[in-house]
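Scroll down for the structure; my scribbles are underneath it.
Only a single protein chain was left out; the remaining protein chains are all shown in position.
By written order: A, B and C. Residues from 1 in each chain.
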Amino acid sequence: MTATTIEAPRSPSRPVKRRGVNWEKWGWIYMRASGIVLIVLIFGHLFFNLMLGDGISAIDFGFVGGKLADPFWQWWDVAMLWLALIHGGNGMRTLINDYATLPMTRGVLKSAVLAAVVVLIVLGTLVVFTFDPCPPGQPADLLPALCAAR
Amino acid sequence: MTQSSSFDSADHTIVDGVHYHQFDVVIVGAGGAGMRAAIEAGPHAKTAVISKLYPTRSHTGAAQGGMAAALANVEEDNWEWHTFDTIKGGDYLVDQDAAEILAKEAIDAVLDLENMGLPFNRTPEGKIDQRRFGGHTRDHGKAPVRRACYAADRTGHMILQTLYQNCVKHGINFFNEYYVLDLVMTNVDGVDQPSGVVAYDLSTGELHVFQAKAIIFATGGFGKIYKTTSNAHTLTGDGVGIIWRKGLPLEDMEFFQFHPTGLAGLGILLTEGARGEGAILRNASGERFMERYAPTIKDLAPRDIVARCMVQEVAEGRGAGPNKDYVYLDCTHLGAEVLETKLPDITEFARTYLGVDPVTEPVPVMPTAHYAMGGIPTNVNAEVLRDNTTVVPGLYAAGECACVSVHGSNRLGTNSLLDINVFGKRAGNNAVEYVKTAEFTPLPKDPAAAVRGLIDGIRNSTGTERVSVLRKELQDMMDAKAQVFRTDESLAEVTQTIHTLRERYKNVAVQDKGRRFNTDLLEAVELGFLLDLAEVVVYSARNRKESRGGHMRDDYPNRDDETYMKHTMAYLSGDPHSADAADHIRLDWKPVTVTRYQPMERKY
Amino acid sequence: MSTTTIAADRPGNADPAITPFTVTFLIRRFDPEVDEEPRWQDFDVEMYATDRVLDALHKIKWEQDGSLTFRRSCAHGICGSDAMRINGRNRLACKTLIKDLDISKPIYVEAIKGLPLEKDLIVDMEPFFASFREVQPFLIANKAPEGGKERIQTVAQRERFDDTTKCILCAACTSSCPVFWTDGQYFGPAAIVNAHRFIFDSRDEDAKVRLDILNDKEGVWRCRTTFNCSEACPRGIQVTQAIAEVKQAIMRGKP
């Protein structure tokens, strides 16, 4: 409730319409499209990890490793990773546009979100595809059951 | 911030704290008339519109029913019938040349609006639909005719919006929330010539002088002299008052229209369009009393007649309600469909403000002060008259503040929206023609002096009178004694009250002494105009010892063409503060222009 | 509309059984010439159930404190002057009846949000009108209508945009929008409503231009469907619906 001095709303003459891709529109469409797909992916993920079997207490390297050895779950998780991070990142961009009024802050925050999203997508994708479910020299009781067959 | 490109130093200077601007055409008022003029003037001359309200807040937006034009889209009609109805409706006090122009140019006025984008209701063929309205008839009174073009029951809203939209399109300069408080006259060769206006900027309390070659007044009506009125709080007749104080005449001020169907007690209007769609007035016993008074067109008789009949019903004890003080407007047989689609707004008004649902119950109504037939006299070119014939060069008036006179002693419904468009356009065009050759009249020394005196006087006053008290006394008195029925006695009483109120007004003080958005101060200024105008209304009314149109004298119940078939012209002369109105108001007459239609008895 | 009318003169109220009661108003005052910060001030007013909040403000201004400042004109919900926040929601003071409020508690009245406060209940409307003007809110039709008459429009075509023609530019919607509050750069629902009115007018030839204007960073995509605008609109315009229709028109590329 402090009397902050503000620019008159809607005053800066906006630049005339830029050419090229309209990120606002496609972002808006993307939020909806990805949202639909994410429901399936996230609910499937949650159900499989938390509801089946012993749920959270059963999760360990063996469980996750076993899942990620399967190309089906690999693609599932990668899709989830990409869609959710971009969805969330774009959502955060909206929030920053709303609440960060100084161009500086805005720029910094948006770069931070972008960096986080890019780094995590790259990291996550690499992990999923370069991951070895049966790392050599590890105690067998930590590894997924399928390693025993090797 | 918004660009201020057009305020280059050449036309905006500040001297001694007063801002000076220069425009070819300055329009005072951004209602229908003002903006219609602006659309003509804007593209051709350097134009400014000064308005005490944001344009879309103007009271034109409250108009509901429609705008008349003999388009003949739904049934046979022509402009001559329209002319006749206008003259007869005005009880023959209409200047017939002007009425002819009004009816003829109506067709283009409506088409102009449609082409500008106004969303009229449509016929099944896609043409502009038309509905019935009081006093509009086919073939000289034979039967009601569908002549009113409309957009549901928000025709005025659509007109105001459409005109504002087109002003935006043309990039018209607006000075919003600037109150014009004076017309500057410069004495040139012994004659006073208009040279500009002085405005008070509400947001800062600063004064602005607008020098102009042509000035158009379009400040609307002054219904606030009454208590029960369909008019807005802001309709205080400032423009008319300014002209009056300059010693220029006012015409036919005694004729004030009372609209039959105001929500009882509140005055909020229910359009005549309701009756146009078939609604019926009933008294307490449910009788359709208009059948007795106007057998041919019944509820669609002109407003003065219907209002009178209503008051008479109540006076004779046939009123409804606990105090038997209103009658009913019965819409129940119209059905929800018609009410929701053709009369949605008034349906909502009744529901919101009276808690009455017109679909199932009759709505309590009583006449409400509605429209000033009189005002600033102009000729058909919207040029303001100094006397019966001489125009004031460069000064124009249009809309409700003007008196052309196309409405005579009683305006027909839908003719005012027409008036503002036809004569607003004419004012704009003529002003443009005028500024092509005219020069700026030099401003006198310190043109803002009078306004500064007025403002500072009120602001610094240590008096004890309150604006709201005086205003209420004025309005109560006007309602009680100078409304639908008047007598010499009742008018004498109001005259006395107004005199004391004017005395007390000198002692008025405001609580808000600030500069920014000081609406307290402006209400005091507005009250000054109200008092002046009420005095002229009452004084003119007392002098007209006959009954005609909106002016009904109980003591002289008949029309007297012999003596009074002429316009009243009132002048301020002598000491404005003198006790007796006769010492500062001078009345004169102006002949009525009669071309084709000789006065006849008015029967419906 | 009448005003000075205090409810005692109204039908129904003439009944002596109906007595006035005292209502407390808490009004958020701000005098730019004195105050650093807005402050709350309370007023007790005698009111009838059928009175409106505008009547209360008038009673305060006329009988208690002449410096209370607000805009108003028509007093029956048609001019759009008096949008304000009454008990936390945007309403027109002249359309809010006392009987519809809970008078056992004080009634809070304050200026609308998101536009610069000028004095008491008055805000600077200029930014609001600026974004209205930016959407080109006027008919653009270059072809002359046939025979110098009206343009033909069917009843159904006219009906298509009827809802959005009702707008009185009161700003109740725009100043209720949480997105508009954030930085004030969003076009706001009122501007979109007025663009909608022309985009879907069969006579208009330049819907494309308006769609382009609204397909902007500060355009329709900023709307988060919070529905405050639709709830606030005193004219009952389905504002969020209109915005949705514009979004769809942009995606389709035509109205």
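To be clear about the criterion, contacts are C-beta pairs under 8 Å (C-beta built on N, C-alpha and C of every residue); 3 or more make two chains touch, one makes a residue touch a chain.
In this section, contacts and distances are computed from a predicted model.
Trainee: The chain dropped from view, which UniProt name applies: "Branched-chain amino acid ABC transporter permease", "CoA transferase subunit B", "Succinate dehydrogenase subunit C" or "Molybdopterin synthase catalytic subunit"?
Mentor: So, among "Branched-chain amino acid ABC transporter permease", "CoA transferase subunit B", "Succinate dehydrogenase subunit C" or "Molybdopterin synthase catalytic subunit", the name matching the hidden chain's UniProt entry is "Succinate dehydrogenase subunit C".
Trainee: Which listed residue (A:Ile42, A:Val118 or A:Ala145) would be found touching the missing chain in the intact complex?
Mentor: Once the missing chain is taken into account, the touching residue is A:Ile42.
Trainee: Taking the full complex into account, find the residue in C:Ala93, C:Val123, C:Ile192 or C:Ile213 that is in contact with the omitted chain.
Mentor: Residue touching the absent chain, from the options given: C:Val123.
Trainee: From the listed residues C:Ile18, C:Ile103, C:Val209 or C:Ala244, report the one that touches the chain absent from this view.
Mentor: In the complete complex, the chain left out is touched by residue C:Ala244.
Trainee: Given the contact definition stated above, which residue among A:Trp26, A:Phe61 or A:Trp75 touches the chain not shown here?
Mentor: Considering all chains, including the one not shown, the answer is A:Phe61.
Trainee: Suppose we count only contacts with the excluded chain; which residues of chain A make the list?
Mentor: So the residues of chain A touching the missing chain come out as 1-8, 32, 35-36, 38-39, 42-43, 46, 50-51, 54-62, 64-65, 68, 81, 84-85, 88-89, 91-92, 95, 116, 120, 123-124, 126-127, 130-131, 135, 138-139, 142-143.
Trainee: In terms of residues, what is the contact footprint of the unshown chain on chain C?
Mentor: Touching the chain left out of view, chain C contributes residues 28, 30, 32, 37-38, 85, 87-89, 108, 110-118, 123-126, 129-130, 133-134, 176, 178, 224-228, 230-231, 238, 240-241, 244, 247.
Here, only the chains that are shown with their structure count from here on.
Trainee: As a quick test, compute the distance in whole Å between the mean CA positions of chain B and chain C.
Mentor: 26
Trainee: Round to the nearest whole Å and give the separation of the Cα centres of chain A and chain C.
Mentor: 41
Trainee: Where the centres are mean C-alpha positions, what is the separation of chain A from chain B, in Å?
Mentor: Taking the mean C-alpha position of each chain, the two centres sit 65 Å apart.
Trainee: If I count partner chains per residue in chain A, which residues reach a count of at least 2?
Mentor: Within chain A, the residues that touch at least two other chains are 8, 11.
Trainee: Residues touching two or more other chains, restricted to chain B: which are they?
Mentor: Answer for chain B, listing residues that touch two or more other chains: 2.
Trainee: Over in the complex, which chain C residues touch chain B? Could you list them?
Mentor: 1-5, 9-15, 31-34, 50, 61-63, 65-67, 69-81, 95, 97, 118-120, 122, 125-126, 129-130, 133, 136-139, 141, 145, 148-155, 157-158, 161-162, 165-169, 198, 201, 203-204
Trainee: Under the stated contact criterion, what part of chain C meets chain A in this complex?
Mentor: Touching chain A from chain C are residues 36-38, 114-116, 124, 126-128, 130-131, 179-180, 182-188, 212-213, 215-219, 221-222, 247, 250-251.
Trainee: Under the definition above, what is the set of chain A residues touching chain C in their complex?
Mentor: Those residues of chain A that touch chain C are 1-3, 6-12, 14, 17, 22, 24-25, 27-29, 97-99, 101.
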